[in-house]
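A single protein chain has been omitted from the complex, and every remaining protein chain is retained in its original position.
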Amino acid sequence: MLESLPQASTYAADIDNLILFIGIIVGVWFFLAEGIFFWLIWKFRAKPGEKSQYLVGKEKHVKQWITIPHALVLVCDVFIVVAAVRVWYDVKQQLPEPDSTIRVIGQQWAWTFQHPGADNELDTGDDIFTVGDLHVETEKTYHFQLQSRDVLHSFSVPVFRLKQDAIPGRSITGWFTPTQTGEFDVQCAEICGIGHGVMAARIHIEDANTHAAWISSASAATTP
Amino acid sequence: MAHARPIATTRSATGIPTPRLAVWWILASEVVIFGGLLGVYLMHRIGHPEWAEAASHTQTWIGAINTFVLLTSSFTCVLAHQAAEKGNGKEAAKLLGFTILGALMFLMIKSYEWTTEILAGYTITSNTFWSFYYTAAGLHALHVIAGAIIMGFVAVDAFRGRELHRVEIIGIYWHFVDVVWIFLFPLLYIAK
Amino acid sequence: MADTVADVHQHETHGHDDHHHDQGWVSKYLLSTDHKIIGMQYMFTGMFMAVIGGYMAYVFRMQLAFPGISVPGFGQVSPGEYNALITNHGSIMIFWVAMPVLIAAFGNFLIPLMIGADDMVFPRINRLSFQVFFLSSVVLLLSLFVEGGGFGGAWTSYPPLSANGDYNQTALGATLWLTAVGLEFVAFLLGGINFITTLMNSRAPGMRAYDIPLVCWMIVIASILFMLSVGPLLAGAVMLLFDQTLNTGFYDPARGGDPILWQHLFWFFGHPEVYVVLLPAIGITVDVMATFARKKIFGYKMVLYTAVATGVLSFFVWAHHQFIAGIDPRMANVFTITTLLISVPIAEMLFVMIATLYGGSIQLTTPMLWALSFMAEFLIGGVTGIFLGASGADIYFHDTYFVLAHFHYTFFPIAIIGTFCAFTYWFPKMFGRMMNDTLGKIHFWGTIIPFNFIFIPLFVLGMGGQHRRIYNFQHFPEIAGPEYFQLRQLATISLLIMLAFQLVFFYNVIVSWMRGEKAGKNPWKANTLEWSTESPPPHGNWPVDELPTVYRGPYEYGHPDREEDYWPQHLPG
Partner (left out) sequence: MSENNEHHDEHGHDAGHHVNYFKIYVILLILFLISVVGPEVGEATGLRWITLITAFGIAVVKARLVVNNFMHLAWEKRIMKWVLATSLVLMLIMVSGISPDVMNHEGQRWENIAAKAEVERGLAYAAGYAEEESEAEPEVMVAAAFSAESSFGQICATCHGVGGAGDGAAGAALNPPPANFTDPAFWADPARDRDRVITVIRDGAAAVGGSALMAPWGALYTEEQLEQVADYVMSFRPDAD
């Protein structure tokens, strides 16, 4: 069902490919193991008059049947670790130069988004606050500062493949670059009380013109 | 109650008598309880230099007296074990009595200390240093109380010359309570 | 050594007889210090709790598939009730079902019998352990009915939500829940010390370390893991309790505390806890597989060492539950490596299981079907765990239904399949009668097939971005479409079918208990010591002067020097 979700950020495809990569590796192991397993059950089913074999599993050439797959598992693990850490580094550790910075504030049970407004700087008079609607421009790199007012929340944007918990008292910085216009879900993915199920928001990814138009209309609305 | 001891209890495949084996395992689980709490405290303490100010309001000399009391009670406790090994139950009971007296003294001093601190306005909610202070010392005091009560039963048995091996078991536990205090003392009182 | 034991026997003969007659029902079944009775008490309490946990699953699955309907037997589910249901479902299934049944019930029942002892080393501490556990169950059930309802902050109980009644609106429920969990930990610490010392000290003469059946080893390794990991959480739970009741600020960021701290303490315990319940289940299945494949385990020491390695490694992996919880991202790399490393010993255990079948003479009895299905189903849980342990993929999967399906594919084989496997295998020993095999197989297929149809749809939903602990998805347009609803309904209907088939099990238990075929000492022709005594074993397990002596390992099946294909441990020669 993953393929039905649009890949709307620069790293969405990386994460999907990582999942596919792991899927192929573990898939091979899985079907191999289950295949051998069921074949053995069928092959060595009890037959009247036939006694089971006495295998201790101590001789080296017998033990190989365990030690070789064992080593192969380790090799596969190395590949998976390398692939996973590369994606992780890209999404969570490095921080590309931003075109703009927004602030995302979770509280019971809504998301408040602080947009930088026309001057593209946070914490100035023309900041635009919205509840439940995040407006970003496509092909621009955003930093977000994630905060929480009360309990833990988790800022989850499935189409970006992005998720990060918000912790009261802390400010956590992350980044994304939208690549596709449209309107998508923002979820809270960490239980935050009885309203957790309604803590939804929408992200509006707009092209440059629409976004500029939104900024001017929103500024006009909030600063009389 | 006449409770038959199962044969299982009398076996000793490791060479360590079962009760002593059990008390070591209990101590291992206590090490992680206190270790967890003190480890967490230590991390906070290093991260919060401002706690030095709060820590300066603890009464070092009271803590020091209590350290002395516990060390001495540990000493009498180990002497009780020595007496029990020689089969002298009455002597062991007497020495255990001294140890219990030490525990009571420790608790009395502790209550005096807490009373003055609470009256001075330093309660468990004053700040997180004080929360840790009362939690860690309180958890330790609970162990002191539990140890003293069990020791009372052991002493009564020992006086009648029964179950003398238990003197060693409660002793090991008691020394552990002492060791925990040896670390609590510098952590809560001395480090400023 | 042998002399000493003989002396002791004579000395103790008298004591046991004294103890045995003139017991009322209460002192025999409620206040007994007999390890078998205590095991039963744990098992029936655990099964009772499992029924409650299953009922909760039924209620919230109904709400998810048919939002807003009045669930038969419950009524309409409010968001607060929904949170309380999922929280307590999780807590009950792990702390009050998996642990008491797998570790406490079978540990109590099996360890003395399998090592040839007459009881646990501390029978009264054992009884105390059950009493504390029982108290904890009562407190937990009480917490569901207090003002404000049961605690609804998820079984992980992350503060600040759990620490403050203003946030969770169930202040009393949260405190009672925490108290219940704390009592439960104390009960298992007491029980664990008993298991460990019993295994270490009270083995039958002649039983060396490598002659101990794996299931005993596994239960003891699990107890050690539990003991060494739970301490910091106990300290943390006291701190959380103070936050809730005394208004301290251990987890309150505005007062110098740190909410992340609880997550670390919780998972420092919580991850080893997974292996605490996994290892006994593996021990059970390995034992059953050896018996019914009539094969020696392919590498006894390998299983044992990998279990120890898993245990050790499990202390290094806890933060993979917190990749995106706000920990320093550099630490995630360390924990990704350790997490994937743990797949090596686990894979090795499964390989050993597969290899054990080679050359066997496999009898597909009901317990064997359960054991084989454990391997087949647990593998799915295992391989999907790789996705979650890989930090990069976890960014997407964290807290989705993928995680949920993954850990149900591990916990269901552990707690449910493992329990049924052990229960059907040792039922003759426990009650002296055989279970009906046909009914057992109907129950088996009626459980396994719907089980897969519950959780495979949930994998798909998780891939689609459906996240956990939401009582109604209507507010999230992307996951509220009809294809999502069909999958949810499929899962729910499968659950209903699975629950219905459990009635077959209970019917089977009652009928077999009353009128089953008499089992005899050793119906499965198995090797381990418990099969050398009567079924059910008398008080003291063996006549006092006939406690067994051990001459060989527990898995000598199909030995070429012997006509029969099994060679019990206690037979000389």
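Note that the chains take the letters A, B and C in the order they are written out, and that residue 1 is the start of every chain.
The rule is short, and it goes like this: a contact is a pair of C-beta atoms (placed from the backbone, for glycine too) under 8 Å apart; a residue touches a chain by one contact, two chains touch by 3 or more.
Fair warning: this is a prediction, and the values are worked out from it, not measured in the lab.
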Check the whole complex and report which displayed chains the hidden chain contacts. A, B, C
Per the definition of touch given earlier, which of B:Val40, B:Ala93 or B:Ala141 contacts the omitted chain? B:Val40
Which of C:Leu31, C:Ile69 or C:Met331 sits in contact with the chain that's absent? C:Met331
Of C:Gln169, C:Gln363, C:Asn452 or C:Gln502, the residue in touch with the unshown chain: C:Gln169
Residues of subunit A touching the missing chain are 92-93, 95, 103, 105, 107-110, 112, 114, 123, 125, 127, 129, 131-132, 147, 149-150, 168-174, 194-195, 197-200, 222
Touching residues on subunit C - with respect to the absent chain: 4, 7-8, 11, 78-79, 165-166, 169, 228-229, 231-232, 253-256, 258, 260-261, 264-265, 268, 315-316, 318-319, 326-331, 475
Please give every residue of subunit B in contact with the chain that is not shown. 5, 9-10, 12, 14-17, 21, 24-25, 27-29, 31-32, 35-36, 39-40, 42-44, 46-54, 60, 64, 67-68, 71-72, 74-75, 77-79, 82, 85, 127, 164-165, 171-172, 175-176, 178-179, 182-183, 185-186, 190-192
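Here is the rule we use: only the chains that are shown with their structure count from here on.
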Using the definition of touching given at the top, classify the network of chains in this structure as line, ring, star, complete or other. line
Farthest chain (mean CA position) relative to subunit B: A
If you average the CA atoms of subunit A and of subunit C, how many Å lie between those two points? 31
Could you grab the centroid distance between subunit A and subunit B? Build each centroid from C-alpha atoms only and quote it in angstrom. 49
Provide the C-alpha centroid distance between subunit B and subunit C, rounded to the nearest whole angstrom. 34
Complex contact set, residues of subunit A against subunit C: 1-2, 4-5, 14-15, 18-19, 22-23, 25-27, 29-30, 33-34, 36-38, 40-41, 44-47, 50-58, 63, 65-66, 69-70, 73-74, 77, 80-81, 83-89, 91-93, 108, 150-152, 154, 156, 158, 161-170, 172, 184-185, 187, 189-198, 200
Name, in rising order, each residue of subunit C that touches subunit A in their complex. 78-80, 82-83, 152-154, 158, 160-161, 167-169, 253-254, 258-260, 293-299, 302, 324-326, 329-330, 332-333, 336-337, 340-341, 343-344, 347-348, 350-352, 354-355, 357-364, 372, 375-376, 379-380, 383-384, 386-387, 390-393, 395-400, 460-461, 463-465, 467-473, 475-479, 557-560, 565
Show which residues of subunit C lie in contact with subunit B when the two form their complex. 5, 8-9, 12, 14-16, 18-19, 33, 112, 117-124, 189, 193-194, 196-198, 200-203, 207, 227-236, 238-239, 242, 246-250, 255-258, 261, 265, 540, 544, 547
